[in-house]
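Just one protein chain is left out here, and the rest sit where they should.
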Amino acid sequence: MSISLTPDFEKKLDEAITHYPVSKRSAALPLLHLWQEQFGYISDEAIEFIAKKLEVQSIHILELVTFYPMFRREPIGKHHIKVCRTLSCALGGAHEAHACMKKLTGAQGDDHGPCTSPDGKYTVEYVECLASCGTAPVMMINEEFYENVNSEEKAKELLKKYQ
Amino acid sequence: MSMSKTSINPFNHDVMPDNTPLVNVNYNGKWIQVPKGLNVVEVTQSQGEFLPHYCYHEKLSISGNCRMCLFEMGMPKMDASRQPVLDANGKPEIAWMPRPQIGCATNVTEGMGIRTNSPLAVDCRKGVMEFLLINHPLDCPICDQAGECKLQEYASEYGSGESRFVEDKIKKPKHFDLGKNIVIDDERCILCTRCIRFAREVLDDDVLGIVNRGGNNTVTCHPGKHFDNEYSLNTVDLCPVGALTSKDFRFKMRVWFLKETKSICTSCGTGCNVTIGSREQTVYRLTPRHNEEVNSQWMCDTGRLNIHYLSGEDRFTRPLSRVKGELYETSWEDVLRQAGSRLKTFSGKQISLLASGRMTNEELFLTKTLIDELQVSLYDILPRQGQGDKFLRSADLNPNSIGASLLGVSNDGKNLQAIKSGIQSGDIRALLVLQEDATEAGLSVEELSKLELIIYVGLAPNATAKAAHFVLPSAGFTEKHGSMINVKGRVQRLNQAHLPPGRAMDDWEILRDLRSATTGGNGIHTIEDLFRSMSAKVPALAGLTLNKIGDHGVQLSLTAK
Partner (left out) sequence: MAVAERRILFKHIDEPGYTVDIDCYLKHGGYEDLKKAIKLEPQFIKDEVKKSQLRGRGGAGFSCGVKWGFIDAKKTTKPIYLICNADESEPGTFKDRQIIHKDPHQLIEGMIISCFANSVHLAYLYIRGEFPEGARILEKAIAEAKAKNFLGKNILGAGYDLEIYVHRGAGAYICGEETGLIESIEGKRPYPRIKPPYFPAVLGLYMCPTIVNNVETLCNVKHIVNMGGEAYARIGKPNNTGTRLIGVSGDVKKPGYYEFECGAITLGELIYDVCGGIRNDNKLKAVIPGGSSSKVMRADGRYKVKGANSEMTEIGLNDIPMDFDTFAAVGTMSGSGGVIVMDETRDMVDCIENLSEFYAHESCGQCTPCREGAQWMKKIIHRMNHGHARKEDTDLLKNVADNIAGRTICAFGEACSWPVQSFIAAFRNEFEAKAK
């Protein structure tokens, strides 16, 4: 395998595995999270590497990567804007927020999937309920969470932080 | 014997231990007794009925995902003192649950009520049937599974005459290469996971899985990897629909044209029970036939696919005899008369015989008779050792080594060197080769050319046939009757699925006729007669007839060699 990992990163993976003394396989999600945080997406090599590390067939890692929407098989924009689309947020203006974010970032594509701006800076995507229904519409930008994104001014203000 | 069961199958939901207590169960209004803990699918089976299902398989773990076997379940009504309430007939009253249960995961307990034909149960099946078909391509006319498809089968009972689905169907991969022997059509797949469970639980080769989510779920193997297991084709049998198909069989023949003949596989010493699927003179497929004592419901891909030589272009279809160095077609009458009279000119010490561990007991018995009557002193079979595995493949690649030993034709190959030396020294001047190639047994073409007489009984050309003076065209294993004894000492039957090509004959008949042309012999007219004379002479077979061996064979008590 052509991947070279830093000792620090490998240590992190090994530490995560210790959380599951009964079954290594349990560490699949934590390892995938760590990988995606480090490299941005889950490559074919990542799947092979993690499968080998956890002593399972690679198909069983692929099964997870393709099931959980948070894992990506391809790199996306530098900043990932996830707009909640489920009922309370929809009532609170999620579709407007999504359209606004697309407009402001220039992200293009079908609303049903990730939309990325041509400069690769932003990816705007609908996600299901983010569990903050009382402050609709809500969204996450990368790992930060934002409530009541109900005006273009507010959206613009937010984007300033993500250049 | 029970050892073999546990080693082949991780689960045996259909086999309950003999000492399982019985419980009383109200089955569709009738009180019956069944072994405690039996699942409801098996309970219906025990009553000669059938609870439709897709994902349930008696030899695999219970997954409960298809929901086809939903039934209405009840438990005995209890009074305040936790005693069952009895009805007017003194039978427990049943409290029926509003929520249907799946038969495969419900194990019967005392007093349980089962309704498999109530309006609720039937409605559940109709609902599931409709769900399974809405995204199905409905391409039965070109589907290999047509005719043996569970979707078709249950749709005729529980399907609707018209579709209520007017939306776009979900698109999934079609004819995706799963391995060297298998193709998958994911649009036909109903995600029952039988193939995945078989690979994981029976083969310990966990390479299949499901990718994506929800309606897009897709059975596959990891890109670039393959399901190339020696037992992969069992998943084609397990697949209740047309998703997994055999590359070898697909598009070759509609299954309803296939004649089914019960027989055994002859590719190794295990003797897996098989069903031969043939039409006219051609074998199209072998499928494993259930026998708990031998192969359960499985067989290896090597054995399964080892049928194409039977329909080879090069098969001998007429007897041949050598005239002035060339082989010419002739009649059976001539070939037998000439071969017999030539053979008679040699003494027993001048004749050697190479028989085969692929011959049936009946053929071997006649061979031994011939050996004795001609007083042939040097004879043997060609041993065949392979790798074998822990599952079904035997290291003994001859299907009937035990029979050859039992009937006194085999010396485990120890005589092969002596035959070679005899030919070299000129002591051996005539050679009978039955279903083997003498060059595989260590004889060179040059040595064969020294012989004054070679009689070859076999299917197709080889180095021996090339050197032979007489070629007697014989039958493949799907073309003959007879019996063989597997490595575990079980005597099992071969049945004729179709006739051998042209004028080729069943080997036992050839041997019978050759014997009669050589030593006179007596007139045996049927294979049954032959078996009777054999069982009269061979103590291990005493009391047996072909009929008694039946479709599942009989375990012999053989003393260790």
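For clarity, chains are labelled A and B in written order, and residue numbers in each chain start from 1.
Please note the rule applied: contacts are C-beta pairs under 8 Å (C-beta built on N, C-alpha and C of every residue); 3 or more make two chains touch, one makes a residue touch a chain.
Computed from a predicted structure; not experimentally measured.
*Asks:* From the listed residues B:Asn9, B:Thr44, B:Thr116 or B:Asn135, report the one that touches the chain absent from this view.
*Replies:* B:Asn135
*Asks:* So one chain is hidden, and I want to know which residue out of B:Glu167, B:Glu280, B:Glu313 or B:Glu326 touches that hidden chain in the complete assembly.
*Replies:* Counting the whole complex, the residue in contact with the absent chain is B:Glu167.
*Asks:* For the full complex, which residue in B:Pro119, B:Pro141 or B:Gly214 touches the chain that was left out?
*Replies:* The missing chain is touched by B:Gly214.
*Asks:* So that we can see where the missing chain sits, which residues of chain A does it touch?
*Replies:* Interface residues of chain A facing the absent chain: 19-30, 32-33, 54, 56, 60, 63-64, 67-71, 85-88, 90-92, 127-136, 140, 143-145.
*Asks:* Please give every residue of chain B in contact with the chain that is not shown.
*Replies:* Its contact residues with the unshown chain are 62-68, 70, 98-100, 102, 105-107, 123-124, 127-128, 130-132, 134-135, 164-168, 170, 190-191, 210, 212-217.
Note that in this section only the chains that are shown with their structure count from here on.
*Asks:* Return the distance between the CA-based centres of chain A and chain B, expressed in whole Å.
*Replies:* Computed from C-alpha means, the inter-chain centre distance equals 51 Å.
*Asks:* Which chain B residues qualify as touching chain A in the complex?
*Replies:* Those residues of chain B that touch chain A are 206-213, 220-223, 225.
*Asks:* Would you pull the chain A residues touching chain B in the complex into a rising list?
*Replies:* The contact residues of chain A facing chain B are 44, 47, 56-60, 62-63, 66-67, 69.
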